[in-house]
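All protein chains but one are shown at their positions in the complex.
Here is chain A:
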Amino acid sequence: MEALFFNIDNGFLEGIVRGYKSGILTQNQYANLTQCETLEDFRTQLSATDYGGFLANESLPLSTSTIQEKATQILVDQFNYLRGNAVEPLNKFLEYITYSYMIDNIILLITGTLHERDTHELLERCHPLGVFESMPALCVATTVEELYQSVLVETPLAPYFRDCLSANDLDDLNIEIIRNTVYKAYLEDFHSFCGTLGQPTQDVMQRTLAFEADRRTINITVNSFNTELSKEQRAKLFPTIGRLWPEGNNQLAKADDIDQVRAACETVSEYRTFFNDAGVSSSSAHGNGGIDDLAAASMLEDRFFRMEVFLNKQAFLQQFQYGVFFSYVKLKEQEIRNLTWIAECIAQDAKDRIQDFIPIF
């Protein structure tokens, strides 16, 4: 039935977003981009794609940050167009997408203030999708309590922050804890919100969000090895959704090294492969475990991104659901990361690593 009425409210926007999606760079275009010698070549090459003349009015020499900025601006414009035309509940859904950017911005500002960076510089570095009105005032706060009372209470993120008011002094560890607590609350809330949206959306979105939750869980675990974070605290940060929850989460909470993490992930067949090579390398070179863990973690990160892209691509296989909007934003974000990576490699003349991006289509 939902397929019958979906197009009344959302057909237009779904069409738009699917059109946007077909503008995502293909393997072939990436191959051309990686052959560029200079950033000007890069621009010429991009002008043949959907990006068009987005860099045409930039004076030379180009910098990678300009490229990233302009590309992000395109995404933001597209997103704002979608949001401007959306009706409930799609509107709400799109808002949920921005929440994650808002959380990132808040954490960025708090961290920046903590390290006494310039406020305006910080504000410029915020992701434009996560900007909200009273955001600049975040720089004033020195405690979580104050942060909550003065600014966050009127944002939609207020309920997420309520859980972490106990952490009083802001230091790097606490901020990290806050970020993860808030993100956990956000994921759970988004998850349950998607549950109210009915079948196809629920199906697609909860699959994507479950992966997101698992990724965070694993990341938290891997990153908390050899830190002050106690195991109980760690367990509290794990989102209570995802395919690893609950028994995988329990195992992860107790894990001490990457092998135990792998053991915990054995239960999910898709995750099993993530650790294959990583495990081999860590066992083969036991001498310098610290550096190796780092390498394993970065490889893991890479695989997570690949998995994310895969899941988001799958979201487009189903019609009459909101998952495409979420997936499009995520895919586009990945594309911008890829472009920045390639541009950076060109700028720094690091041709050997230029292939390390994650192709989408």
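Here is the rule we use: contacts are C-beta pairs under 8 Å (C-beta built on N, C-alpha and C of every residue); 3 or more make two chains touch, one makes a residue touch a chain; residues count from 1.
In this text, contacts and distances are computed from a predicted model.
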According to its UniProt record, the missing chain among "Autophagy-related protein 101", "Sorting nexin-2", "Dihydropyrimidinase like 2b" or "V-type proton ATPase subunit a" is "V-type proton ATPase subunit a"
Looking at A:82, A:151 or A:237, which residue reaches the missing chain?
-> A:151
Which of A:10, A:32 or A:206 touches the chain that is not shown?
-> A:32
Only one of A:40, A:69, A:302 or A:344 touches the unshown chain, namely A:40
Selected from A:17, A:82, A:139 or A:185 as touching the chain missing from the view | A:139
Hey, which chain A residues sit against the chain that's not shown?
-> 32, 35-36, 40-41, 44-45, 48, 56-57, 59-60, 119, 123, 133-134, 136-140, 146, 149-151, 153-154
